[in-house]
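Written out below as structure tokens is the structure these notes cover.
The complex is shown incomplete by one protein chain, all other protein chains being positioned as in the whole.
And then subunit A:
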Amino acid sequence: MTMLLEHRAETWPDTTTFDPLAIRRQFPIFGRNPGLVFLDTAASAQKPRAVIDGVAEFYRTDYANVHRGVYGLSARSTARFEAARETVARFLNAADPSEIVFVRGATEGINLVAQSWGAAFLRPGDQVVVSELEHHSNIVPWQMLRQRLGIELVVAPIGADGGLDLAAFERLLGPRTRLVAMTHLANVTGHVVPVAEVVRLAHVQGAKVLLDGCQAVPRLPVDVRALGCDFYVFSGHKCYGPTGIGALYAKRALLDAMPPWQGGGDMIRTVSFAETTYQDAPQRFEAGTPDISGAIGLAMAVDFMDSLGRAAIRDHEAALTRYAEVLLAEIPGVTLVGAGGHRLGALSFLVDGIHPHDLATIFDQHDVAVRAGHHCAQPLMDRLDLPATARASFGVYSTEGDVDRLAEAIRAAQRLFGAATR
């Protein structure tokens, strides 16, 4: 066991500050499920004690509705809610906390941009460019806008390595391109998109850029000002925070020009039956009582990530991804989807003669949790001509031992299916 640990330690860049086995102990789920090999963090991450207990403690000590009460408890709750906004702004390196709108998740953030900015500023014939790598959440809102406004949806293709074909993307851009909406890190294959270059090319054409950071935020340091993107969305539950909360970053000038998208309390300044005036951003986009504990839990989650070090998290995910690429490639009959590209934190794979759903069922018997299916990216699956894949994805608590257990489970499935690889 000691030998094994020493062997593993060598592959991590800085084991003095990043020890997944120690980090794992901060996640109660692994205490309650000691044998669990959780390789589905790309679907949703497990929650550290700091978030679980922190949210509960907030309800015990500081909870009241926000932006309303004169009394001290409501003031405390409001202060914590707004402090959470400051934390998220700092986390993304936004210029100001008012550039952060709390939403239910990345999906709602994209829908907000489509229905507010898109409906106000796009005209028939304007083009929105997405890529073949997108999750349904970055396709369907634009299709709905297409139906409503008559805009065009243009799809940038992937290249032979499964990543974005940057040259083909550049050729699609033109004076009618008004928005590029693209993932920062592909959820099916784990490909990292060269988003800084995407932003640069789009801005040359005067187009705005929205980045879907659902998979990138848990795995990469993200600096929205360095990227220069106009909109950035991510979900809290994929970066160790609660479900039902996420954030939209938008440049202040854009938010100031955008009309409200949902009406209700909290987003108004004055209301009469004759006329209503609206709050400034970000409150203008947060109608109704917000997910107060969710926002505070999200801030705890990003503090947790910062405490581990985001560069260290990236290096950990990169080392584990490389380890898995090598280990899985060694198994006869296993094919990695989109091998060759720059991948981080997630791998899709196929096993000859065994459907991904059968794999997932067999893995489950070995206490190995992976996702099998189309991963909410049916257009990409059609493009790859695959009905489904199995996907293993990693988190801060994932270890090489987890990947070893995955490899064992693959071999067990092959044995059960009667050496279908021969």
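In this text, a contact is a pair of C-beta atoms (placed from the backbone, for glycine too) under 8 Å apart; a residue touches a chain by one contact, two chains touch by 3 or more; residues count from 1.
Following the convention adopted for this analysis, contacts and distances are computed from a predicted model.
Chemist: Which listed name, "Amino acid/amide ABC transporter membrane protein 2, HAAT family", "Nitrogen fixation NifU-like protein", "ABC-2 type transport system permease protein" or "Spermidine/putrescine import ATP-binding protein PotA", is the one UniProt assigns to the chain that has been left out?
Modeler: "Nitrogen fixation NifU-like protein"
Chemist: Who touches the missing chain here, A:V129, A:V195, A:A388 or A:V403?
Modeler: Answering carefully, the residue with contact to the hidden chain is A:A388.
Chemist: Which one, A:R90, A:H355, A:R383 or A:R411, makes contact with the chain that was left out?
Modeler: A:H355
Chemist: Which one, A:R85, A:R284 or A:H374, makes contact with the chain that was left out?
Modeler: Looking across A:R85, A:R284 or A:H374, the contact with the absent chain belongs to A:H374.
Chemist: Given the full complex, what residues of subunit A touch the hidden partner chain?
Modeler: Counting only subunit A, the missing chain is touched by 353-358, 361-362, 365, 372-374, 378, 381, 387-388, 416-418, 420.
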